[in-house]
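Take a look at the following structure, please.
What follows is chain A.
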Amino acid sequence: MANFNYIIVVIILCLGLWAMLSKKNLIKKCIGMAIFQTGIILFFISMGAKKGATIPIIQQGYGAHDVAHQAIQASHYANPLTQILMLTAIVVGVATLGMALSLVQRIFNFHGSIEEDEILNQ
Partner candidate 1 sequence: MIETLLTLQLPILIILAPLFAGFLTFGIGSFNKKLCAPITIVGTGLSLICAIQVLSQVQQKGPVHYFLGGWIPPIGIEYVVDHLNGMVLVLIAVVAFLTAIYSVKVVEKELSKRIHFFYTLFLFLVTGLMGITITGDAFNVYVLIEIAALSSYALLALGQKKSFFATFNYLIIGTIGACLYLLGVGFLLIQTGTLNMPDLAYQITLQPYSAAIFIAFILMVCGMFVKMAFFPAHGWLANAYASAPTAVGCLIAPLMTKVSVYVVIRVLFSIFSVSYVFDILNISNAVIVLAVAAIVVGSIYALMQQHFRKLCCYLIVAEIGYMMGGIFMGNANGFFGGTYHLIADALMTAALFMVAGAIYYKQGTLDIRKWAGLFKKMPITMTCFIFVACSMIGIPPTAGFFSKWYLISGALQAGHYLFMIALLFSSLINAVLFFRIIEYAYFGSFSSPNSHSQERSEAPLSMLLPLVLVIICMMVLGLYSQDILKYFIAPINPFLGN
Partner candidate 2 sequence: MITTQSILPLYPILISFIASGLIAISGRFPNLREAWTFVAGLCKLGCIVYMLPWILKGEVLKITLLNLLPNLSIALRVDAFGMMFAIVASSLWILTSMYSVGYMRPLKEHAQTRYYCFFALALSATIGVAFAANLFTMYVFYEILSLSTYPLVTHHQDKEARGGGRKYLSYLLGTSIGFLLPAMILSYVLGGTLDFSANGVFSTMPSLSVVTLLFFLFIFGFAKSGIMPFHSWLPGAMVAPTPVSALLHAVAVVKVGVFCIFRVMTGIFGVSMLQLTQLPLILCILASITILVSSLIALSQDNLKRLLAFSTIGQLSYIILGVALLSASGLKGSMLHIVMHAFGKITLFFCAGAIFVATGKKYISQMKGIGRKMPFTMAAFTLAALSIIGFPPLGGFLSKIYLIVGALEAQYMWVMLVLLTSSFLNAAYFFPIIYKAFFLKPDDETNTGIKEAPLLAMLPPVITAICSITLFLYPSVFNSLADLMLQWGVHQ
């Protein structure tokens, strides 16, 4: 089970996608979207993770007491690139979720419902 993280990511992604596409309640759709995006974030983060490595911040005291004398070993740190990418993705995700929720609020004000069926029947 070396790649169990990917299996979990796939399950999360499927859950999210299912909720987004098949749930009739708009808030549930939003939740699905959040789950879906979280799945992707986990995917990226877990691909950059390494056993026994720490967060990618160069700090005195870990690995070597004197950085200047000992080269920084990449294997000591998780991949910083994926983390940086996901910082951006999280921001995007939050903005999208905020946008979605504000739209749902407007929909509720206008249609008086957040159930897809009821809105379409109007």
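Quick note on selection: all candidates are chains of the complex that A comes from, given by their letters.
Keep in mind that, in the parts below, a contact is a pair of C-beta atoms (placed from the backbone, for glycine too) under 8 Å apart; a residue touches a chain by one contact, two chains touch by 3 or more; residues count from 1.
This structure is a prediction, so every number in the text was calculated from the model and none was measured.
Here chain A is shown alone, and of the candidates 1 or 2 it touches 1 within this complex. Across the interface of their complex, candidate 1 is touched by residues 13, 17, 20-21, 26, 29, 33, 36-37, 40, 43-44, 47, 81-82, 85, 88-89, 92, 95-96, 99-100, 103-104, 106-107, 110-111, 119 of chain A.
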